[in-house]
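This is the structure, below, for whatever I ask next.
The other protein chains are all here in position, but one chain of the complex has been omitted.
Up next, chain A:
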């Protein structure tokens, strides 16, 4: 990669995003609204085990899912749009390397992910009174990593999609399993052995594990999970670079 070309590409993508006020607003506000719905349902319901509002563990575990889904969709759709409009062919005929394109997208949307994740945690902790025993800054870290993961998976998935329809369907294909089996509905160790093994291969499992550590007050315990999440992000980005094709049929 060439840092100058990566940076100039990231800048161009942010310039485009800046024009699209509605998308920026949706990216920031939608996760907050969804958590507010959850708070409305479970804010006054006590957890039978602890007596704390059920919203505290539930909101913390679900929080990372919304930025991940939104970043996945926006990343995969915008790179696909670049391919169908012909600008990608043009970029591929220019001195840009494939890693410059992927990392340019990752940095631009990564910046959005950081803003989105941070604001979401701040909103949930201060406006919705979410209480967890672990550190709030650690929660910010995990949620931002979830958003970055969505971006990286979106970049990897978009190169597998040929059309917009396929790109949109990558969302349920790639993300919904990560909603079902990483321990949101059932602790992973209680699932059938095969499902537990599959869940070991899903990055979201480690996000939920990290949040569970934080809910239990074990802030220092999240580092192995944070490292695994970071490795998944790096792996998805590498996959995005490898699957981006300079030549097409």
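As a convention for this text, a residue touches a chain if its C-beta (ideal position, glycine included) is under 8 Å from a C-beta of that chain, and two chains touch if they have at least 3 such contacts; residues count from 1.
Convention: contacts and distances are computed from a predicted model.
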**Study point:** Protein name, per the UniProt record, of whichever chain is missing from view ("Porin", "Cbb3-type cytochrome c oxidase subunit", "Aminomethyltransferase" or "Ribosome-associated ATPase")
**Key:** "Ribosome-associated ATPase"
Study note, to complete from the structure: Checked against the full complex, the residue among A:3, A:48, A:95 or A:192 that touches the missing chain is A:95
Study note, to complete from the structure: Out of A:20, A:44, A:129 or A:164, the sole contact with the unshown chain comes from A:20
Check your understanding: Since one chain has been left out of the picture, which residues of chain A touch it in the full complex?
Key -> 4-5, 8-9, 12, 15-16, 19-20, 85-87, 89-96, 246-249
